[in-house]
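The complex appears here without one of its protein chains, the remainder shown in place.
Up next, chain A:
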């Protein structure tokens, strides 16, 4: 991790305007993410974390404020997103899905083939490259989604609860796989989750958000050395404490928004 700021979010606010009632998704959010940093945004549903990510992904416009993603190379796209469970495109084969970003950029065929092959291998889908996603399990589909984003080689990666729909065992396996691919590329990642365990395992820094309207309420550094494993994180007493701290924050938020 360098000290260079990769993602800079300044005073971002998003309001969803409807006749008679407007909803503030989040208000005055400022955040900086360093080059090579893995940051998890954690918060209850309704805290606007997905909306924040979608703005960075170019899928929504902010109501006010600004953000910037600094680019090191003209060749790379600024960002690529790993979507929630249904993000793989059913009419493209596994291979075509992984190559999607590269194909959309109309890069040389030979380069696309090589790059796709590398990431198919990394996520263990090489033998399934000609199949359609519907022939695969949920875990395999998310591997496609992850491979597609990494293969596109963007400046930053955005991940929107990619493992939320998976069963517990598959989730653990994919989290560790993600860590291992990430450690090879050291991409800057902004990752959204509502799972505290997931955030503790994956990230360098956890940013807690509150709901209605979404705001950043707390930040926690995760000092566990990498490479990390699930067992390490679970066995670490400090992490157990961190878990409690985060939980207390979130619990207050959830209670408050209930009442």
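Note that in this section a residue touches a chain if its C-beta (ideal position, glycine included) is under 8 Å from a C-beta of that chain, and two chains touch if they have at least 3 such contacts; residues count from 1.
Methods note: contacts and distances are computed from a predicted model.
Undergrad: Please identify the absent chain by the protein name in its UniProt record; candidates are "NADH-quinone oxidoreductase subunit L", "ABC transporter permease", "O-phosphoserine sulfhydrylase" or "FAD-linked oxidase C-terminal domain-containing protein".
TA: Record says "ABC transporter permease".
Undergrad: Determine which one of A:84, A:195 or A:245 touches the chain that has been left out.
TA: A:84
Undergrad: In the whole complex, what residues of chain A lie against the chain that is missing from view?
TA: 54, 57-59, 77, 79-81, 83-84, 86-87, 89-92, 100-101, 103-105, 132-134, 148, 152
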